[in-house]
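With one protein chain withheld, the remaining protein chains of the complex are depicted in position.
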Amino acid sequence: MAIEDDVLVVGGGIAGMTAALAAAREGAGGRVRVLSHKDSTLKSASGLIDVLGYAPRPAASAAGRGAGDGQSHGADDAENRAPETPLSNPFDAIPDLPDSHPYRIVGEAGVREGLALFDDATGDLYRGGHTDRNALVPTHGGRVKPTARYPASAAAGLASDDRDALLVGFETVTDFDAPLVADHLESVGVPFDAEGVTLRFPGGFRADAKLTRFADALDANERVERVGGAGYTETLPAREALAETVKDHLGDAERVGFPALLGQHAPAEVRADLEAELGAAVFEVPMGPPSLPGMRLEGALVAACREAGVRFTTGNPAVGYETDSSGRVRAVRVERNGAAIPFHADQFVLATGGLVGKGIDSDREGVREPIFDCRVAHPSDRYDWFEDDAFGDHAFARFGVEVDGELRPLDARGGSEFPNLRAAGAVLGGHDFAAEKSGAGVSLATGRFAGRTAAKEVRD
Amino acid sequence: MASTPHTVVVGGGSTGCGIARDLAMRGVDVSLVEKGNLTHGTTGRMHGLLHSGGRYAVSDQASARECIEENRVLRDIASHCVELTGGQFVQLEDDPDEYFEEKLQGCRDCDIPAEVLSAEEAREEEPYLTKDVKRAIRVPDGAVDPFRLCVANAADAQRHGARIETHAEVVDVLTDGTEVTGVEVRHDSGPGKREHVTPGERERIDADYVINAAGAWAGQIGAMAGVDVAVRPSKGAMVVMNCRQVDTVVNRCVPKGDADIVVPHETTAILGTTDVEVEDPEDYPEEQWEVDLMIDELSKLVPILREARTVRSFWGVRPLYEPPGTGTADPTDITRDYFLLDHDDRDDLAGFTSIVGGKFTTYRMMAEEISDHVCEKFGVSATCRTADEPLPGSEDFSVLRDYMEEFGLRSPIGRRSVQRLGSRADDVLKTGEPNPVLCDCEAVTRAEIRDAIDQSGTDLNAVRIRTRASMGNCQGGFCCHRMASELHPEYDAPQADAALDELFEERWKGERHALWGEQLSQAALNYALHATTMNRDRDPGDATVDFGAFDSGADDLHEEVNHGD
Partner (left out) sequence: MSDTENPETASEVRTENTVEADEFEPIQVFPESEEMDLRPGSDDCYKCSTCDTNCPVAAVDDEFPGPKFQGPEQWRLKRKDDHDIDDSVMSCSNCMRCDDACPSDVPLSQMHNTARGSFVENQMDKLSREYVRNRILANYGALARLGSKVPRLTNFVMGNSVVQKFNEKLLGITSERDFPAFADETFRTWWKRRGGVAASKKRAQDARAERDGANVESDDKRVAYFHGCYSNYNTPAVGKAMVRVFERFGYEVMVPPQRCSGTPMFANGMLDDAERAAEVNVRELAAAIEDGADIVASCTSCSMSLRQEYPELFDFEGTASVAARTYEALEYLRVHEDLEGALDDAEIDGEGDAESENFAYHAPCHARNQGLAGQAVELLDRLEGANAEDVGDSCSGISGTYGWKDEKYDTSMQIGAEMFDHMESVEGETGLTECPTCAMQMEHGTGYEIRHPLEVLEEALVD
């Protein structure tokens, strides 16, 4: 009777899918299910795999100060900010992280194993595995960001590459102002000349056409109208039309960067065609939501999971759980229009995300983990949850469940809450992924650790 | 006396802008100086209520009469700033009957149209009202956008020859011992339109007359001239909801108290307010209890507010004034009336008048009175026309148009654009260029942002108050950088950056007070977008990055050997 698996992973983002993949590969023949409510936040993320970009902040500034101290902000916080110099090797800094950091729990080896699993699962889609060093990838905000793995589509854009670059923006793609980004990159001293130009995407798309619409047009190589140099209109395949539009602006640039919209399903082909037409390398600058690199990554992880036999159930929220007499979790309850449907398993992984992914919830009174009511440490005064500086050392950025040495969430008394529940990814507290640039790395390392450990437990 | 005397108005709030317009229309040479943006002080920090007078109908009938009079004027001259929402004074089951009757009688005494609604009628008009409603009085309250109103006054003043200087802080009021001769200001950048990163300078502005319309700061300006203007600033907290739970102004019909009004404002509802006297109009605590009080108290009136999303809170200081010696203890009892203090009569200092107290709804009337006062001194015979001539944006305009057809915009976007721009919509929106929406929450297009930048330089907060861009549910997380991009290449990258940082911090300042539930999740997402995806928190600034130490791509294997990994 009912739905039963060996390992049930709650949450379908990068951590959840990594956990499921690790569990499925580890426990051959076992049943692994990913249970998720809605789409994950992968489509909001850049698609870059950050592991550790900056050394942790000095511990002294971690205490919350609150807004009560008037309107002054900025100066103090700015002084307390961590060093702004990016880490060239993320692994070097792991031993310096605080004990509660997820990386300290899984160890450097755990981080490397997570990356290895990722590299294997994503294959050609990602680069960066050839070295331990971080890469500096240009962002759509005009900065460079240290990251450990980057989509193949961003590979030609690395800031440590000294080839001159042309950045191409489009009038209606409002998150990427190419001339401004180019000016910014030059101001941080990149070892190449950057030019930026804003063009009209060929084809007469509406002003509110989405990134995905352009990507679809390039995927399908739709025929679009383009006004040629002499003022006449010609109809060309979209890739060729785009290349023709860019050609006049190429100058001495050996590579051309676009906002990340170069195809959803066939990005390699789109890029190859553009490179052939332009005679220059082509790269994407990762973008915020909706993120095409994030969507491609999601597709790759889903495919790898399916390949490994992972099953997916989506559409309804997990709202509670059942335990057996020994205090083990027996089932997760899924709410469906007033009915509760139990999903049974032997081992469970909680990978429901953080504040954005809704794995952590809050109200005026406090912060909690809504499914298992795991302990989430947070200041009792909500005015201590944040700093007065927008990029200050916010307590909220660290909200998440506390875990033991095996990633098992702690209960109110500090013991592990359930013997067969582990947590992975952004639902874990103790790290500020945005400030230290460690989001995907933590998800991979802890997802793999949790999935693999769960599968081992099933087997034993 | 000069036939065109030069008058300096200190303060770019509703009163100052109203005075500048009034005097300029009468042919007087006017310069307005404001330390921040237009509306920087109290005007930009009010709940947006266009009083019917109903709130004062029991306690202060003189003010109530002025309110209803000006309420009617503003509907005519500022139609693009005003929304005729109507208002209710709602009596709950346990609220006193006597006060309800007093309120009703008071409204009638002051010629404020007032109609009693049964509980059913009140709830039919406002479905989210509590079931505990006993009855209500309907009055012609309205909603007004103070930003647009001030900007329109200033723009019209400029059209009539006035000089408007924002980000020009008065650092001294110049006197020769018997007479005020001008002011010295410190320009943040400029003079002229604000440009970030451009150094400011000091400027001495000579004047035949100086009007102190600095509101809560009037005491500080007075002190610079050596006169005592005893403003008693009183703070009030306001909580901004994500969306409109009400479409009419909902007041609780009780004698007095904190947290008794919900005003539908543009796309939001604003909860107000508290009344606590403060020492310094610029430095006072913004406290959690005030936010909680708004939500807890007003959800008794509109229960859905308890669980609804708030996007931010802000505080304003009322520039209350009472004549020396009055000595009212409770700030809620201080009169809302305004006072014209001619320092010649009062302090033997000629060429200087302060205008203090009063309220937003009667700004025009106050401006008229002081303009009359100044004109009389200089023998200017022109009469006031501000009650009859519509403000720019409100001229002869009917909004029934096919927005989509005309501007190529989706109909709700076109509708909102026209609601904001009024009769300027054609000029602003018909650019012939693709016109994408930059602020999705508030439906603000590139054309409108560019129009605002034309008016205000790199000051993105000035762009914000003109357009409402970044004032919606994401609080700028998705659009601040888009707005900054519009500054470039007219302004360079460091300027665009500084402007972006300032706007982003300003948004954060208010959003901090709403950080739980949905808005905490939004803040976490915004933080991730700006810090993780854009890496805006880790600008190396002047520090040098050793680009050679990082991965430059898989092809350069020689480097791998050199680095030994």
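Letters are used for the chains, namely A and B, taken in the order the chains are written, and counting of residues starts over at 1 for each.
Just so we're on the same page, a contact is a pair of C-beta atoms (placed from the backbone, for glycine too) under 8 Å apart; a residue touches a chain by one contact, two chains touch by 3 or more.
Here the structure is a predicted model, which is why all the values come from computation and not from measurement.
Just to verify: which one of B:113, B:192 or B:412 makes contact with the chain not shown?
B:412
I'm checking contacts with the chain that's been left out. Which of A:155, A:173 or A:209 qualifies?
A:209
One chain isn't shown here. Among B:22, B:70 or B:83, which residue touches it?
B:83
Considering the complete complex, identify which of A:290, A:370 or A:419 is in touch with the unshown chain.
Here the residue in touch with the unshown chain is A:290.
Touching the absent chain: which residues on chain B qualify?
These residues of chain B touch the chain that is not shown: 83, 127-128, 242-245, 247, 264, 267, 304, 308-309, 404, 410-413, 415-416, 440-443, 472-474, 477-478, 518, 521-522, 525.
Using the touch rule from the top, list residues of chain A that touch the missing partner.
1-3, 38-41, 43-44, 205-206, 208-210, 212-213, 216, 289-290, 295, 311-316, 334, 336-339, 341, 356-358
FYI, only the chains that are shown with their structure count from here on.
Distance-wise, how many Å sit between the C-alpha centres of chain A and chain B, to the nearest whole number?
Chain centroid spacing, chain A to chain B, equals 39 Å.
Which residues of chain A touch chain B in their complex?
Going by the criterion above, the answer is residues 44-46, 50, 53-54, 67-68, 70-71, 73-74, 81, 84-86, 88, 127-128, 130-136, 139-146, 155-156, 158-162, 171-172, 174-175, 177, 179-180, 183-184, 187-191, 200, 207-208, 286-289, 291, 354-356, 358, 361-364, 381-383, 385-386, 388-391, 394, 396-397, 433-435, 437, 439.
Taking the touch rule as given, give the residues of chain B at its contact with chain A in the complex, in rising order.
For chain B paired with chain A, touching residues are 282-288, 292, 295, 408, 410, 433-438, 446, 478, 481-482, 485, 488-489, 492-494, 496-497, 504-505, 507-509, 512-513, 515-517, 520-521, 523-525, 527-541, 543-554, 560, 563, 565.
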